[in-house]
Each structure stands twice: as structure tokens, then as C-alpha cells.
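Only one protein chain is missing; all other protein chains are in place.
Letters A, B and C mark the chains in the order given here, with residues in each chain numbered from 1 onward.
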Amino acid sequence: MLLIRCPYCEEERPELEFRNAGEAHIARSADMAATSDDDFEKFFFIRSNPKGIIYERWRHMHGCARFFNAVRDTVSDRFLMTYKAGEPKPAKLPGASE
Amino acid sequence: MKKYSVFAIAREAMRGHKGWEEQWSSPEPKKEYDVIIVGAGGHGLATAYYLATVHGITNVAVLEKGWLGGGNTGRNTTIIRSNYLYDESAGIYDHALKLWDGLSQELNYNVMYSPRGVMMLAHNVHDIQVLKRHVHANRLNGIDNEWLTPEAAKEFCPPLNISRAARYPVMGATLQRRGGTARHDAVAWGYARGASARGVHIIQNCEVTGVKRAPNGAVTGVETTRGFIGARKVGVVAAGHSSVIMNMAGVRMPLESYPLQALVSEPVKPVFPCVVMSNTVHAYISQSDKGELVIGAGTDQYVSYSQTGGLHILQHTLDAICEMFPMFTRMKMLRSWGGIVDVTPDRSPILAKTPVPGLYVNCGWGTGGFKATPGSGHVFAHTIARDDPHPINAPFTIERFRTGRLIDEAAAAAVAH
Amino acid sequence: MIATFRIPGAGRLKQAETARFSFDGQLYAGVEGETLASALLANGVHLVGRSFKYHRPRGFLSAGAEEPNALVEIKRDAARKTPNVRATVQELYDGLTAQSQNRWPSLAFDVSALGDIASPLLSAGFYYKTFMWPKSAWKNFYEPKIRAAAGLGVAPDQPDPDHYSARFAHCDVLVLGGGAAGIAAALAAAESGVRVILADEQPDFGGSLRFESGAKIVGQDGFAWAQGAVAKLGAMDNVRVLSRTTAFGYYAQNFVGLVERVSDHLQSPGRDLPRERLWQVRAKRVVLATGAIERHIVFADNDRPGVMLASAARTYLNHFGVAVGRNVGVYTANDSAYAAAIDLKKAGVGVAAIVDLRDNPTGALIDEARALGIEVNFGRAVIRAGGKLRVSSMTVQPKNGGGERTIPVDAILMSAGWTPSVHLFSQSRGKVAFNDETKRFVPGTYAQDCVSVGACNGTDGLSATIDEAYAAGAKAAKDAGVKNIGANTVKGTKPKVDASESWSRGMLGAAPGAGPDTTVKAFVDFQNDVTAKDIRQAVHEGMRSIEHVKRFTTNGMATDQGKTSNMHGLAIAAETLDKPIPQVGLTTFRAPYTPVTFGSIVGHARGPLFDPTRKTAIHPWAEAQGAVFEDVGQWKRAWYFPKAGEDMHAAVDRECVTVRKTAGLFDASTLGKIEVVGPDAAKFMELLYTNPWEKLEPGRCRYGIMLREDGFIYDDGVVGRLAADRFHVTTTTGGAPRVMNHMEDYLQTEFPHLNVWLTSITEQWAVIAVQGPKSREIIAPLIEGIDMSDGALPHMSVREGRICGVPTRLFRMSFTGERGFEVNVPADYGQAVWEALWTEGQNHGACAYGTEAMHVLRAEKGYIIVGQDTDGTVTPNDAGLDWAVGKKKTDFVGIRGMARPDLVAKGRKQLVGLKTRDPKVVLEEGAQIVGDPKQAIPMTMIGHVTSSYWSENCGRSIALALVAGGRDRMGETLYVPMPNATIEVEVTGMVFFDEKGERLNG
């Protein structure tokens, strides 16, 4: 069971309170109806699924109920950082080299 | 390849088992092969075996980053069945099931395919509707799958709790009698031995780190931890790592990789005669020939390549096992482990050509591809040899996610394994 | 009864507390506080089990958790049988009943032991090479035989009456293992005031101090010091001391699973006591102090009962006061076994000889042994143990060959050296490193916030251990980042070691005489009968990876998970491969460290706590009426209300007819309900549903469809607009949580600019549907403040007012096609309001109806059920719901997905009605539909039946189905092939009753 820092609760909480919500920073087009088939496939189906650093979304489902973003190493499952929904992809990661 | 038989064993017994030959050789990689298979799991090895036996292509290397059979092939709960809903799935899984029957003889290697029957439980009205839909579709597809009353289910599997007072009582079950289990390691080893004997090179401890392409985009070979190895055809069969390798070739996949856990109990005398799956309470159980209860759990919720998962996932599974089989609370968990499964959005595999000439992919088997091993290898070998899919795997394209022509077993039932 | 092998004055038990017990029906006496193993040894019993494959007679190898041989069944009563219990761990209580396993007819005479004679045929992996002919024989003959021979104990066959409990715990420093190292680390950490948990799997703390007669700490015997120190720790507020508690799994981010055995050692545990308790601990820092495990020596017939680890013999003597024989031989490759010889000799036990593989060892222990008159042989090997059910001799030979000498003994104490217990460290994903000099793997690179100390870290010597552990404990406390260190603490000092024993390195692999060229059975893995020869054979057969060797031979895969065997197996494989050990590498350590009871992992989650059972406010009324319930998600819903003598069909027919004739009451409380509030509420609804909402007037309702982004139907429900900025949204029962999550997801991450909030009100409101021509007459008398006339409250409208004096949201809507209402009242009033409506309803002949009648009634009207008539592959168009998709809308979730090529292609499956040619025939839900019934299997299926019922109101069967190109097939005849007959059906529209919809106002 992972230990996840919720950026809204400003505290590490047990994974049981959270729900993973998939890859982060996949923008929904402002003009959805006009998206091409290719772009829709990319948006809805294609995932980066990295072995290494992943940018992902979590929801503090049984806590503050907020969605937020996290950066995690998918090999060690260690979290590098978490940040609020809507904040940009961090330019620099703390202790990224591993 | 020296044939295995009871006489061979008797002969070897006389001389302290020193005359056995290597089951597969461990050659140094050549500079170039006709075909490279990335991943020496069951699917990769079977592909190589059928390339050699069916298509006469033997200048083949199977590259494995660890030890052959050490991926999901070596860590699955070995449930074999073919009672899938859609025609496309039924086609490929039943093709495999027909090959399972007779595989030991074909390989001269006892893979212990044991058609002990796979029972899937219905716990509510919705389950009944879904499972009966399977029964009917299977019947018209020529696949055996029968409907059992709770009492008949109990007769088939005496430890089953069919009390109406159970939290989720058993309201019926389907039974595929041809379903069952097989010895996972033997499958990998048997195919490895067969392929190796026909000249296929199985190269372990050789991780693919890059895919090389010519200016026209076509594949020319792969970079590995043991140097560059050339080939005009490369088949990627790397289960949880498929998207990692496809990325090396510039192809982004509709895949996510999750840890999936399983556990075994301490061994006991035979108590569990068949395979039982319950999707509603999330439990998958059978008993191995050695006597352990083999229990499949669920995936963790997040993408990971760590081959371990959370304790709460096992808890959830054992809750369900003890609810359905209340006499098992005093049994003990002997070992738990995890594998990395590659999951597609519609829970059906991708077995296809790719946008890159010479590059083929066989992946997305997720939590349930062991059962498909022989069939998958067989049609994938065809796809590579002919540069054209076999009719059985023709629907399992990558393009289906763009057009929407999914094979949505997930939507239909969301059954794992 | 005075047990024969008890040494007066030895050991630490109070001899007075006698416990009687039985083993295989024979009665014995033992002493409370000792293990079953100790008590059997005290009675001279060595033969306790049979091995897995060859059924060889087996005794005790160890005195602890690493035991591979001495597994027994413990039986408290018929339902409380536990197989595969280690006799070396099970504590004795008065009345304990134990039984040997895996033998027939008896332990001493086991028919299957013939396997031992046939063993040359049963070499590693033999089963892969045979049993293939004839094909069917595997399933019908060989496999059943193999299964019957395999397995160890017998699984319990009755539900377990015991209970199990669980606890989450948090601490700054978690110390695993309570030997000298663990205790010292815990002391240092505890003294700095932080929260400490100290756990050890044994009943007593002290670890090796249980047998180390030579250890003196702060002037006391080592074990006595340990007891004092742990008592002091236990008295501190910031410390929790857990004995009989095994750390079994080390998970991500310092999350450790421990199991405490609470009552298996008690004669009659109180009813309140759980059998075991699971501790799930999150620790800031973990100190691993799990010690080391002694290895056996791999020589011929080293599995004879009476052949055991030297330290085990010391534990039996020094801790339990039991001699393991009268005339023991010692076979060693290191110093520690000398201490065993010395202790036994001093206790009056004969020591026939010490056989030491080393050429010229020196040291105090060796001198002392000599001084005690024990024969010491260097450079020699034991090449064979004699005896069958009990060892009777050891045959000694110079290790490079030469004359043999057979020495009679009744026990052999062996020691090949010690293996650091790096299990938990490895589970934490730390990487071990091989120390070539000491021939052992020790912690190398750490992956988590933990530290290893003492024997598990490869630290030799008590003094060094305590130094290291004390410092590590203090550092862990500091690193845990606790600020107020010093406040409220007892300042302690590092315990001083006054005397200790020395530990030296040993050997790995097969001993001289056990290969490579012999055919002897020199066991590496006792339980799974893996011999040195098997491992070599695996390598010869091409198994070059240690993982292959493991799986081919099953070395290390038994219930002890190779605690004694893995290192030997590895060394033999490395030697055969001619590779250095670290290049061959270890197999993966996995949880659990020792087997863990399923019940402990499950904890409270059994019976009623397996999963919450959700019941509505009206449930007690339905139950009292004799309703039959069905499970829908976690909810119990009234399925039908049978009257005396009615079966399900009769009840459902009556309910359906009654609703259309007069009225029916239906508990719809489980429907999901979400209050959507805020100035942008309508905008938000526009984006989440296919329908238009902006123009819906307050007070009106609309049926809404929600899609996923891929364009498939996700959920549906009636939505009422209470005010310009307030919607009351309903969802399906099963869909409620996921719809809420889906809405929150879009609101928080895609449309955060909208000023809207969502609140789940599913449980705030009980919902009573009153449907039927008399519905208004039933409700009206109880209503205040709402004009219920058709003009004021038309179909699809909502009003707030009061019913029975309590607030209500009254919806005029219908899922039956009749005039209908849904009365929402605050849940605690639900039952009272229901009863009031019921009383009114009785005056009009109304009935209560359940979900089955509800399903029939809606199917008569062609209303779909999401999840039954749709399955995640159905678009609004497929379901005939195009009218619900706002044509002018430029965006909503799913707008693009549903326009993908395959979703707009011709020939998609569409929802239609089906009428069987024979109106009496009811189709089976899930049945498949074909165009040509004569075709051969596999048939081309063009659809399936999604809903099917007998409709008493229509006087015939009705069905809904998804059929390829269905809407273009109206009137066409299709076929439903069933096992016994093919059913002819006609494709029809979806409405079977009151096609014009006149009854909504009727």
C-alpha cells in the first residue's frame, strides 16, 4: 500500500484513501467535436505507459475528494512529487536521477 | 533431440541421470537472423517453434532480457478456457484450446494440460444474464460451456459454499469442461526445447534496448545489451514491456502495464477438483498437482513495472476466497508474487502488423493470455512468415482503436484470467 | 511421568507445569512453555514426519521457524484442524493433539515410502518426460495418482469457528527481530522518546541468546539481560512490544505486515481472543535485526531423524532442558557447533566425536572441547548417516578419501555455517552483496528507509552487534525526524557485553562425499526431497539460471522457502556451472517470510463484514412483508413480494397487473442522487449529458443520458431542475458512485471554470415510487403545499412541499408508463411515509412491487435499463435514443467518440423488440439470434436477447434485443436456436403496451 502526499491535505495518506485516475496532462480538446479520428485515438486510447517517470492523476477519493497530479517512478513506485490539478507539468523534478 | 519416454528415464536412472542432453542450448548471438522474437515467454517461444515447424523458418533468435519463461508465463495462475463471448475471441482462444489438447505429445514434453473444468460463478441476476449470454454464444460457436444450478456447482466443486445466507450467494455457474490448467514452466520449456532442437537460438540475458530502422522506415534489427543483432523481421512479444519496446520503434501503444498478483497456499492433499472463478467477488482458485491452492488476485490500480503489489490487493482476494470456501481460513499463504500485465482498453490482445514495415506485435493479453499461448504463437508465426495475418488474428489490429471496432470483452463481462 | 530426555537443572522452564498431549494417538507429558518439538524430543521421539516425494522418515532439523521436516496437524476439534504446523514453533498446552502427515497407514510404516526405492526414476523433473501416453491417461490416471501422493497435510473441511483481528499501527522506529541486536536498537530508539515497535516471532525475546550459554551482558546471563531489557521497554509509553509476532512482508514505503499469534499456544483461549492478529505498520524507519539461520551439511542420508542443526540441539538443551540424544556426533564446518558439543558434554550427554571439515582450525572453543575429553577430528567428512527411522551411526572418512570409520551415535549435530536472514531486506527491494571472504550475502544497496543490524547484517560477535544496533537505533530515531527528542525520556546507556561466543565462517554446497560423482541422496531441500544430484542434473539439462534450477528441482519452494537450502543449492549450481556464486545469483525473496494464515490476512472481513450490506430505510417493512431480495451492487433490493402460495412468477404477474389496474408502491431509494448546485449548473449538465438543459424550466424534469468520452452509454436517469441553479440528478443504482466520480473528474479537471458543486444525496432521500392510475389519489391526501392537478403538476415535473408533515421533493414521472410519482422524503421518515402511503394504497387495492415487476413494466413500455439492455458497446443511436441527443450542442462528453467510423457504420446492433411466434414461449435473456437457423456451427450470430419476460398485461411474452441493423428489420422473422429447439421470433418496435402513451395521464 503506497503512501501518497495529497497536495490539498498537505499530508501523506495511505493509498486506501486514493483512487488512481490514469495518465496526467492529456488535454481534452477545446473543440472536441472537430478532433480527427487520429487525435481522438491519441487522446482516449494511447498512453505513454513509461517504465520510469510517470505523470499521473490521483483522486483523494476518501479524503478531500480532490483530483491532483503526481510524479512517480514506475520501477520503484517511489513518488517524486505531487501537485494540484491544473498546475503545469513541473519543469524540474526533485531527486529525479535514480 | 533425444526423445523423452519412460524408457529414457529408466535408462538414465541406471547411470545417475548423467546422459540427459540440454533441453535447449545457450548459443552466442549471430550477427543476423531472418526473424528476431523479442521476449522468451510462452508466446514468444511458441511463435519461434511454429515458425520452425510450420513455416520452415529456423534462422530465428528469441531474445530474452532475463531467463526464458520468467515473465508472466512463469507467474500466472494457469487458467485455461475458451468460453469467451465474441466470435473473434472465441476463435483465437478455442484455436489455442484445441492445440493444448495434444500439446504434450506434439512437444514430447508433458505440459500437464489438465482439463479439470473451469467454473465461473454467478452471484446475482446480472451475473446470470451475462454468463448465460456466454453460454448461448459459445454453443453456437461450437464451444462447450454449460449452465449449472448451485447444487450442481457444489457437486462439481464440493468445497463451494452455496448457502443462500452467504453475502453474495451462488445463483448458478457456467462450466467449461475442456477448461483447466497446465504446468506453466513446462509450457515454456517444452516450446524452448522444441524450437532449440530445430535450430532456433534462444538467447537469454539479452535485453533489447533499441529498434533499428532503415531510412525507409523498415526494421533492420535491434540493439541489445549484447550488441546489435540484425533482422528484417522483428516480432515483439514482451507482455508487460511491449509498449516500452514499441516506443523504441516510435510506435505508441494503447497499453497500460499493471502489477497483477497471485499466491499459493501450503500444499495439502487433494481438496479442490477444478478451477473456480468469480468475477463479482474477485477470486480465482485451483489446486496444483503439488497440492498448493493457486489463487489469483487483482491488479493494483496504478501503472507499475515493479513485479510487486500491495498487501491490500491480496487481502481483497483472500476475503473472497474465505467467503466462498469458509473452510480455507486456516490454510496458510506460502508465497505471493506479482507479474506485469499489459492491458488494452478493450481487454483483447493485439496480434498484428504495425505501421513499421517488418515489425510485428503480439501483446495486450493482460491478465489472461496464458491460455492462448499455443494458438497465439501459431497465428503470430503465420503473420510474421507471410507478412499477413492469419484469419484468426486478423481482427486483433492496432487500428481498431481508431475506428472503434473494438472486441470489448471488458464491456461484455470484465472477467479476468 | 518423568520424561526420559529431560536434563534436571537444565533449561529455563518451570518443570512443575505439566502438560499432557498426544501425538498420533499416543499420550505423552511435557512442560508448558516448551514447543511440541521439545516435548517430543524429551520423550525420545524423533520420527515425526514423511517427506514430500520419497516419503522418507523425517525428524526435527531445527528449533525454529526454518523447520522443513517436522510438520504436523494440530487438532483442537473437528473444525479447528490446522495442517502443516511446525512442531518446532507450536507451543505446548495441556491437551494438545497432534498428528503426523503424509503417511499411510502409519508413520513408521508408510507404503508410499516405496517411492524411495523407486527414487532413481523420480529424479528432478521426471514428470515432464513421461506420463504422456496414451493421451487421456494423464488426466484419468497419472495426474490423480500424483496428486494423491503429493500435498502434505489435509485441508480443514469445516468452516473455521475462530476469529481473526487486525490493526493498523504507525511508529517512528519499527524493530524487526528481538535478539541482542533488536533489543539494543529498540532501547536506543525508545530512550530518545520516539514511538517504537519491537516485534519477534518467538514467545521469548533474546534470539540466539536462548542458546548462547557463553553470552554475558551487563553482568547477567544474556537471556536474562534480554528479559530485563524487554520488560523495561514494555513499560515505556512510547514502546509496543509484540512477541509471537512474525514480520512476514515488507511492502512499499516502509509498510510492513506482521502476524501476531494470539492464542494458538493457549489451552482454552477466551472467546474474545482472536486466534491471530494482523498488524499493518507504517514506520518512518525500520531496523532489521532478524539474525541468521544455521545451515545443515549436505551429505548422504543427512535427513535421518536425529540429524539436526547444532544450534537447535543447544536450544533444546539450554532453553528447554532437553537432550536430543545420549550419544551424539557433531559434524561441522565452523566453530559454533563446538559450543553445542561442549554444552551437551557438560550436561552429561555423551559426545562420540566432533568431525570438522576444516583442516587446522584453532580457537578457544576447540581447546575447550578437547579439554572436556571430546574426540576432535579435522579434515574429515561424515560421508553417510546410518539408520532409518532414527540415525544410528555416522561414517567418517578423511575428506580427500581414505579409510572409513563408522561411529555409533543417536544424533548428529551439524553446522555448515550461518546464513544472514536478508529476507525482509530483500523484500524491501534492497540489493544484497556477496561477501566472498565470509561466503554470504549481506545487505548491499538499500531501497527504503531501513537499516540492518547484527547477524542479519553479517556482523559477527555480540559486542560488535550491540554497538552497531545501539547506534542504528539512535540514528533511526533521529532520522525519523521527531523534534521533541529528550522530552519525557529516560536517558539510557549502551548495554555492555562482558562475554560472548565467537562466530566463524562456514562452507556452502555439497560436502565431500556427496558428489559430484556419487549417486547418494544428500539432501539440500529436505521437504521437497531435492538432493545435490538433482541440482547438478538440472544444470546438465541446460538450466543455467538459478531460477530455472529452482523451478526444475523445486529447491526452496517448500513451506520453509529454502531458509536452510537456498545457499547450498546455489553453491552446487554455481560449482556445476563453473561460475562464481554472485554471478549465478539468488532467487527472489517474496512475502511471506513464513506462511501466514488466510484468516489473519482477512481479519474482520468475514461473514457480515465481508462486504457492507446496504439496506434502504424501507427495508424493514419489506422484510416484514416477506419480500424476497436481490443483490444489486452492495444494496439489497426487494425483488418481489410473494403472497402465501405464490411463486416468483405468480407474484410478479400479480404485481404487474395491479400496478396497471390500480397502483403499486415501489422502493426506489437505491437510485443514485446528486444535487448539482451553482450558477453554472445548467452549463455543467450540458457538458455531462447528451441532452440540452439550459432551457429546461425550473420545476420540470428530463430523462438524461450520460456517455463516456468514447460515445457509449454510461448511465441514465431523470433529472429535475429545482431552481435555475439547482438540479436533482438521479442515476442507476449500481452506477451512482462511478457517475459521481465521473462528474467530479470533469468538473475538477476539465471544466474547473464552472461554478458548480456536486453533493451526493442518495442516502438523504428515501424514494417511494407510486405508479398506476390511482397513484394521485393515494398520494394527494397526504400532501401539503403542492397542487397535484395535471395542469399544475404535469408529467415530468417536480415540486417541493410536504408529505405527512415532512419535506418532500415530489416528482411526477413514470418508469411504468402509468401515471406516476416518485416521493422523495428525508430517509429517516422513509418508512413512516411509506406506511402512510401503503395505508392509503390499501384503500385503492394497490400493491407493493419489487424490482422484477419494475423490470417487466418498463420493458412493456420499451424503457431501457443501462447495464442490461446496454453493455458498454451501445451508442444512443443503437439504443434508439437519438432524440435525447441535443442536435445543436457543440460539446458534451462523448460527442466525438460517438462519431468514430465504426460507431456510425451501417449494420450496428440496434435495440428492437422481439415477439416469439408462440406467445407462450419466453426467451432466455442472453440467448443469441441468427438469421439462418439451418447453418452449421459456428453460426453467424446477429444479436442477442437483452431483456425477456412473461407479460401478464400483454398476455404474451415480450423481449428486447440488440440486433444487427435491427431497425431495418421490422417484421422480419429471426431465430433463436436453443439446445432443444429453435425459437422463431418477429422483430418489432420496443413498445408492447399502450403504444400511444395515453396512460401517463390516464
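Note that in this section contacts are C-beta pairs under 8 Å (C-beta built on N, C-alpha and C of every residue); 3 or more make two chains touch, one makes a residue touch a chain.
Just so we're on the same page, contacts and distances are computed from a predicted model.
The complex appears with one chain absent; UniProt names that chain "Sarcosine oxidase gamma subunit" among the candidates "3-oxoacid CoA-transferase subunit B", "Sarcosine oxidase gamma subunit", "Dihydroorotate dehydrogenase" or "Sugar ABC transporter ATP-binding protein".
In the entire assembly, the chain absent from the figure touches the shown chains A, C. Across C:R210, C:R244, C:R277 or C:R721, the single residue that touches the chain missing here is C:R277.
Set against the missing chain, the residues C:E840, C:D869 or C:E924 yield one that touches it, C:E840.
Across C:P144, C:G461 or C:P826, the residue that sits in touch with the chain not pictured is C:P826. For the chain left out of this panel, the touching residue among C:N43, C:S165, C:Q397 or C:S428 is C:S165. Listed here are the chain C residues that touch the chain not shown: 163, 165-170, 195, 262, 270, 272-274, 277, 280, 282, 603-605, 608-609, 611-617, 634-635, 675, 677-679, 755-757, 759-765, 781-782, 803-806, 825-833, 835-836, 838-840, 843.
Within the complete assembly, residues 1, 8-11, 13-14, 16-17, 62-66 of chain A touch the chain that is not shown.
Criterion: only the chains that are shown with their structure count from here on.
Taking the mean of the C-alpha atoms as each chain's centre, chain B and chain C sit 23 Å apart.
Centroids of chain A and chain B (each the mean of its C-alpha atoms) stand 30 Å apart. Across the assembly, chain B contributes residues 306, 310-311, 402-403 that each touch 2 or more other chains. Within chain C, contacts with two or more other chains are made by residues 251-252, 255, 280, 429, 710, 897, 900-901.
Those residues of chain B lying in contact with chain C across their complex are 4-6, 8-10, 12-14, 16-18, 20-26, 66-70, 74, 87, 90, 101-102, 104-105, 108-110, 112-116, 123-126, 128-137, 139-142, 159, 167-168, 183, 185-186, 189-190, 204, 265-271, 281, 287, 289-291, 306, 308, 310-311, 314-315, 318-323, 326-337, 400, 402-406, 408, 410-412. Interface residues of chain C facing chain B in the complex, by the touch rule stated above, are 52, 80-84, 120-121, 123-124, 126-133, 135, 138-139, 143-144, 146-148, 150-160, 162, 164, 249, 251-252, 255, 257, 280, 429, 519, 533, 537, 540-545, 547-548, 551-552, 554, 557, 559, 561, 588, 590-592, 595-599, 601-603, 605-608, 610-611, 613, 630-632, 710-712, 867-868, 871-873, 897, 900-903, 924-928, 930, 937-939, 941, 944, 977, 979.
Interface of chain A with chain C (complex): residues 1-3, 14, 19, 21, 28, 31-33, 35, 37, 40, 43-44, 57, 59, 61, 65-67, 76-78, 85-86.
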